[in-house]
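Got a structure for you, written out below as structure tokens; questions coming shortly.
One chain of protein is taken out of this complex; the other chains stay put.
Just so it is clear, A, B and C label the chains in written order, and each chain counts residues from 1 on its own.
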Amino acid sequence: MTQKFTVLYFAAAKDASKAESDSFEWKEGITSQVLTQLLLDRHPTISTVLKSSMFAVNMEYMDQDSNWTVSPGDEVAIIPPVSGG
Amino acid sequence: MTQKFTVLYFAAAKDASKAESDSFEWKEGITSQVLTQLLLDRHPTISTVLKSSMFAVNMEYMDQDSNWTVSPGDEVAIIPPVSGG
Amino acid sequence: MKDIIKITEDIISLEDTVNLVKDPKAGAISTFSGTTRDNFEDKEVKTLSYEAYIPMAEKSVQSLITEARQKWEDLIHIAIIHKIGDCPVGETSVVIAVSSAHRRQGLDAVSWLIDELKVKVPVWKKEIYVGEDSKTGADGGQVWKANNTQP
Partner (left out) sequence: MKDIIKITEDIISLEDTVNLVKDPKAGAISTFSGTTRDNFEDKEVKTLSYEAYIPMAEKSVQSLITEARQKWEDLIHIAIIHKIGDCPVGETSVVIAVSSAHRRQGLDAVSWLIDELKVKVPVWKKEIYVGEDSKTGADGGQVWKANNTQP
């Protein structure tokens, strides 16, 4: 059975991708670099916003300098610069 | 015609003097020291609260170290330590 | 730019006070409310009563507002309302509400205004304590407070 993970798009990322969420097939070794490439392959228009965005995995911000990989079933969110308040 | 000035008592000063206000006869040279004596002569019970109080003349705090005298018609207030808020 | 100053026996409404400072140019409204606590050190407070030298208190609050406007140019409207008379536990004794274009100056001004008010404005608080003997309902003494305690 294929394992999946989910990507959520918000604000400018949602406008650029024209999607609220996507399902991706999971494989070993999806680092932030690999994830970025997967996202660009699916939504080339997301390039600009992705550069200024952070990733959150299962509702935790991921440190951009640390090593992490996506696990099966993860909820990955693209978080453009926030502007609440 | 005799000239006067008024003294107002608040909070602990009012409790000690059992008065809300008094009228005093004005004369030349009523410094804060002279005023203190006039008040103690009229209300001996006010001694303690007077030591921790400030004077306000016409609704302005008087600097304790500066020289000032009461003018005819002045409204002098005894201001115990404040506790608003 | 409105300065709203009231020393009043009426119950203070935070909502009404905030409505007085609302403005389409405001991005921030900061407020402070002082409320009567049910205890002071080990004693149980029954009620507070406030007294003011009203005209001087109003003048002195106006001076604080004028000084605040010199320190912080971003302030729009400022309302300071102080209750006098009885103020039972839980009731509001003072409200400060400030609208500002951006948040930082409004927050700082509210903080500064309440600190200054507590030191300079001629208002006095008498705390009346609950008596030991609950049957007679007698007061457990009373004392005029001084604002030299913990901010």
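Assume a residue touches a chain if its C-beta (ideal position, glycine included) is under 8 Å from a C-beta of that chain, and two chains touch if they have at least 3 such contacts.
All figures in this text were calculated on a predicted structure; none of them were measured in a lab.
A.B. asks: Among the chains you can see, which ones touch the chain that has been omitted?
C.D. replies: Displayed chains contacted by the hidden chain, ordered by label: A, C.
A.B. asks: Based on the whole complex, identify which of C:10, C:38 or C:67 touches the chain you can't see.
C.D. replies: That would be C:38, which touches the missing chain.
A.B. asks: Which chain A residues would touch the chain omitted from the figure, given the whole complex?
C.D. replies: So the residues of chain A touching the missing chain come out as 8, 10-12, 14-15, 52, 56, 59, 77, 79-85.
A.B. asks: Which chain C residues touch the hidden chain?
C.D. replies: 13-15, 18, 22, 24-39, 89-90, 99, 101-104, 107-108, 110-111, 114, 150-151
The rule is simple: only the chains that are shown with their structure count from here on.
A.B. asks: Per the centroid of Cα atoms for each chain, what is the distance between chain A and chain B, given in Å?
C.D. replies: That gives a centre separation of 74 Å.
A.B. asks: Which integer distance in Å separates the CA centroid of chain A from that of chain C?
C.D. replies: Taking the average C-alpha coordinate of chain A and of chain C, the gap between them is 49 Å.
A.B. asks: Report the inter-centroid distance (CA atoms only) between chain B and chain C in whole Å.
C.D. replies: Chain centroid spacing, chain B to chain C, equals 26 Å.
A.B. asks: Hunt down the residues of chain C that sit against at least two other chains at once, touch-wise.
C.D. replies: Residues of chain C touching two or more partner chains: there are none.
A.B. asks: In chain B, what residues contact two or more other chains?
C.D. replies: Touching at least two other chains: none.
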